[in-house]
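First up is the structure itself, then whatever we jot down about it.
In this view, the complex is presented without one of its protein chains, the others remaining in place.
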Amino acid sequence: MSMIARDTGQVITWCPGCGNFGILTAFQRAVRELGIPPWKIVVVTGIGCHGKICNYIYANSLHTIHGRVPPIATAIKLVNPELLVVGFAGDGDAYGIGMGHLPHIIRRNVDVKLIVHNNRLYGLTTGQASPTSDKGQKTRSTPYGVVEEPVNPIAMAISLGASFVARGFAGDPGHLAWLFKEAFKHKGFALIDVFQPCITFDKIHTYQYYRQRVYKLEETGHDPSNREEALRKAYECCDRIPIGIFYRVEKPTLEEQLPEIKDKPPMVDRPLGSSIRDLLAKYHSLAE
Amino acid sequence: MSMIARDTGQVITWCPGCGNFGILTAFQRAVRELGIPPWKIVVVTGIGCHGKICNYIYANSLHTIHGRVPPIATAIKLVNPELLVVGFAGDGDAYGIGMGHLPHIIRRNVDVKLIVHNNRLYGLTTGQASPTSDKGQKTRSTPYGVVEEPVNPIAMAISLGASFVARGFAGDPGHLAWLFKEAFKHKGFALIDVFQPCITFDKIHTYQYYRQRVYKLEETGHDPSNREEALRKAYECCDRIPIGIFYRVEKPTLEEQLPEIKDKPPMVDRPLGSSIRDLLAKYHSLAE
Amino acid sequence: MLKRFIQVLVGGVAGSGSLTAGAVIGRALHRLGYHVVGVNEYPSIIRGGHTAYWVRAGVEPVYEIDYPSDYVIALDKATFSVHSRDIERDTVIIYDEESLGKQDVDAVTVNVPFKRIIRENKLNPLVTNMVGVGAAAALMGIPVTFIEKAIEDQFPRGGPLVEMDKKAVILGYEYASSMTENIEPARLPDPPRRGRRVFVTGNEAASLAMVRAGVRFYAAYPMTPASPILHYMARISREKDIIVIQAESEIAAAQMVVGAAWAGVRAATATSGGGFALMQETFSMAGMFETPAVFILAMRAGPSTGMATQNGQADLLWTVFSGHGEFPRIVVAPRDQYEMYNRVIEVFNLAEKYRVPAVIVEDKHLAESHRSIEEPPENIVIDRGAVLSRREAEERIKRGWVFKPYEITETGVSPWVPPGTPGAIVKSESSEHNEEGYVSSHPEIAAAMYEKRMRKERFLRKEIEEKHDPVKTYGDPDKASLTVYTWGSATNAVLEASRHLAGRGVGLYVVQVVYMAPFPVNRFMEAYEPVRGKPSLTVEYNYTGQLGKLIRMETGVRADGHIGKYDGRPFRGIELAEKIASWLRR
Partner (left out) sequence: MLKRFIQVLVGGVAGSGSLTAGAVIGRALHRLGYHVVGVNEYPSIIRGGHTAYWVRAGVEPVYEIDYPSDYVIALDKATFSVHSRDIERDTVIIYDEESLGKQDVDAVTVNVPFKRIIRENKLNPLVTNMVGVGAAAALMGIPVTFIEKAIEDQFPRGGPLVEMDKKAVILGYEYASSMTENIEPARLPDPPRRGRRVFVTGNEAASLAMVRAGVRFYAAYPMTPASPILHYMARISREKDIIVIQAESEIAAAQMVVGAAWAGVRAATATSGGGFALMQETFSMAGMFETPAVFILAMRAGPSTGMATQNGQADLLWTVFSGHGEFPRIVVAPRDQYEMYNRVIEVFNLAEKYRVPAVIVEDKHLAESHRSIEEPPENIVIDRGAVLSRREAEERIKRGWVFKPYEITETGVSPWVPPGTPGAIVKSESSEHNEEGYVSSHPEIAAAMYEKRMRKERFLRKEIEEKHDPVKTYGDPDKASLTVYTWGSATNAVLEASRHLAGRGVGLYVVQVVYMAPFPVNRFMEAYEPVRGKPSLTVEYNYTGQLGKLIRMETGVRADGHIGKYDGRPFRGIELAEKIASWLRR
């Protein structure tokens, strides 16, 4: 019954049938098709079932603490902009404990990709409610049903001006791989929220549930450059749920705006030990 | 030169002319006009120039740490729903370090009011950039100008479904007092972002700057129940900037949805020491 | 063959129900009146991976699990390899040769055709584990009705699967009964009659204590091994009128708890190391606010994410010195489920009486292990000390009392009035402040307030030393060849080891430190006095011997050695006994 991630030789410890497999497959297809070598990729993951993905991808990776994918990924990208830096976070990870970072990585428009495994609950801690659980959903931590309204991450990201906002479905890895490729080719921050059925703790949001409801934005002539339209689509729920690219806009990235980085060799390769003589001569007082 | 807060006898340590005075005045007018006695009010403040306001209001108050007004205010309200719980936060406080709480207090729709003293910088720490500083704005921490885009808290709150979203201007305390009263009468969470000129560190966003630009939504026939319209208004910038109530909708509050609170005496008055006999008899295993 | 103790191990793939099977056997033995401990081990994986549950029972108190197991129910092959030390020649291993293949093992194997039984009786394969339970029960001599009752205890909400579980038990029972002739299984003597007892985990004991102590507000963010407390509290929130909030983060949870305690109710949260790290700033704030917020820290193996489902005691010093700045706090570490219940209630009283934040430290092993204990008493003292009710406060105020939230008093404790009381203005400041709670950085006011806060520690320490038995000792110091300083769940391993060592003529004097802050210096020295100068060790689930460091810092007493375990697993009695013996021979 135990599956091995071919590339890394690690036993895959997701429940068989978990939506995370689709995300892994899609990612591997995307980087293969884009021809990016493993040593040029940095995978950054949060804590949760999703976070285990770093064990199954043969690439540089860093499994940070719960909720902190955006800031640590940002720093890695700045230190070496040649790397493709892809964050994998959970819904609890990105929209719960880590929610405070999202608006800021959006503001920075750093060229980091954030893939959210949105299974609408806390998987690894055995099924508590998450910020994307439905109102009324019964979970371990909410035996009488969730009382809060779910967040709408797509609407939130668009309203905050994220430069690439998309939604995928783990049950359609082909489409997801396409989305990933589009996101990786995009210059700037990209949020890809992925419906990821948790077959163990969620008996409502199943593959079936999503299959019956999702449709592809790109098949409807949706114009991803139109923010108002994108927002309208973001609120579409729950009989028909759009997947695909909601919003995409070009704007300068953080790296492009920092002259200490732009058009210079990556920081990681720069020499150490700058002189301080000039500083001493120039700034006798810097705390002013 | 030192002013004394009449009610509390404390020396007011804001810079003379600071926008915070307008917020203080408006708040005092609002509670006076609504006839709420000081012992029924709890003022919760963050850390920053804004946070000093708790020293100048004769009411219960709690000066929490930086960024944490929403969760602590939530708990106080739940323990005693008879209290008017009003949070005062800074833009750094609420949208920087404390950003992670905002979507969640919105989701909970607890009957807490959050007034954000938005001076578009970090005042008390001597003028660094904040999440609402303009792109390009030069500050202590950004001598070459801010590279990030500012957050749009109004748009964000509306997109997340906040039940009351408004913007005020500290230079118009009369209008602000009206806004506060509307917010206090509203059943549920209310966000009131207030343009608050920092006369010491910000030479751009002055009273003058705002006076030339702001106009009142309620004078334009704006319909605050229309979310799309509210969002459109939220993006209006920067020649004409709307103040007033952007969005208002009725929905159940957190307190109303928790049977352990609803229609019962406040928790603070309930007796201690429940029996556990029944639990022992009923639940032999609770960790399942 | 009658034995003083019997140990059962159930091992299987996660999702195979090995943990449930073990717990059911534990519950049955508990119902029979034995002392029982039940210990689980599982990876941080939802399905798949190997999980195990040990039950150890006896007529005498059982402290800790041990090697070997008398019975092993093997639901997977890994059980044979991972737990090789559990298996000895006399161990009875129940497994299904058809499913696992014939295993080459030097033990008594009992082939129970789980798969065939399930198949032939058209049962859901999910109840395979219960066939094993039934078979073990037959060999152990547990009446089937006790297993049935134990299943109901385990699944109080019933359901069709529960009925099928029972059926599977009977089938396993019958199958094994028909084949016991050729083995002589280990059995316990008849159990004694005892008073009312319960079978609970550390987390359940803590939750029960919170209910009894009058907690009205519980907020938490899920984190293993503290999450079960959240689940428990959420489940009972309605019947016990407790506000239970799953916060957006540990920072939010801690802030909520301080807010609720500030507003006048008893309030608590529980978390593990990573979460408590996020609560540090709020912990310091609670110290400054003098708010009796209560934190349960369920330690796991660290650092960082570490081994999320394994045991550790490496957060002690960090906890004792938690939060920036200096302020008094209570840190208490119970040994077992019964002590957990009592200490939690005690700590709520002390926290409110001295208006200080408090941390109850447990480790994963205590948090999640089951133990049969005396029924937790209801006739306990609830003393809110400095916290007045609104009614009482209002009356006092009407009689002319002027309330100052930070009134400087002889003990440093200022009476507290909940906000919302006419006539009282309740102000708290995270900045230094004066008696009214207004900000002040005047050097004299600052020093006076600092001293007021610190002064409380003296009185708190005195009360703890005089009334709360902060240092417990086991064994006779005069006869002991070795003193062991220990704490928390490690104490149980030491007590179990001490049984083995007694057999080898090595007497242990065990000193369990319960209150870590304020450190009960006098009571520790009393415990130390009779063994001054004699050899001593610390035994802890960590590497550096943190209790030993704390003792040395506080009293100057230095242990001669440290036996630590930091692979995430509990000590077994004999394993620890051997380590101690070899240290003595060093």
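Here the chain labels run A, B and C in written order, and each chain numbers its own residues starting at 1.
Assume a contact is a pair of C-beta atoms (placed from the backbone, for glycine too) under 8 Å apart; a residue touches a chain by one contact, two chains touch by 3 or more.
Computed from a prediction, not measured in an experiment: that's the story for all the values here.
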Margin query: Let's see if you follow the contact definition: name the visible chains touching the chain that is missing.
Written below: A, B, C
Note to self: So one chain is hidden, and I want to know which residue out of A:Ala26, A:Cys54, A:Val116 or A:Val214 touches that hidden chain in the complete assembly.
What the structure shows: A:Cys54
Item checked: Chain not shown: contacting residue from B:Gly123, B:Pro150, B:Gly188 or B:Pro266 -> B:Gly123
Checklist line | Residues of chain C (touch criterion as defined above) contacting the omitted chain | finding: 43-44, 251, 272-274, 276-278, 280-281, 283-285, 287-289, 299, 301-310, 312, 314-315, 317-318, 320-327, 429-432, 441, 443-444, 446-447, 450-451, 454, 542-544, 546, 549-550, 552-553, 556, 558, 566-569
Next item on the list: Against the chain that's been left off, what residues of chain B make contact? List them.
Entry: 1-2, 11, 13-16, 47, 49, 63, 65-67, 96-97, 99, 122-126, 128-129, 131, 140-144, 200
Checklist line | Where the unshown chain meets chain A, residue by residue | finding: 8, 10, 37-40, 42, 47, 52, 54-55, 58-65, 68, 70-76, 78-80, 82-83, 100-101, 104, 258-261, 264, 266-280, 282-288
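Criterion: only the chains that are shown with their structure count from here on.
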Checklist line | Averaged-CA centre spacing for the pair chain C and chain B, given as whole angstrom | finding: 41
Next item on the list: Could you please state the distance in Å, as a whole number, between where the Cα atoms of chain A are centred and where those of chain C are centred?
Entry: 37
Notebook entry, point to check: What is the distance, in whole Å, between the centres of chain A and chain B, each centre taken as the mean of its C-alpha atoms?
Noted result: 30
Next item on the list: Return the residues of chain C touching two or more other chains; collapse runs of consecutive numbers into ranges.
Entry: 231, 235, 237-238, 248-249
Item checked: Sites on chain A at which at least two other chains make contact -> 97, 99, 131
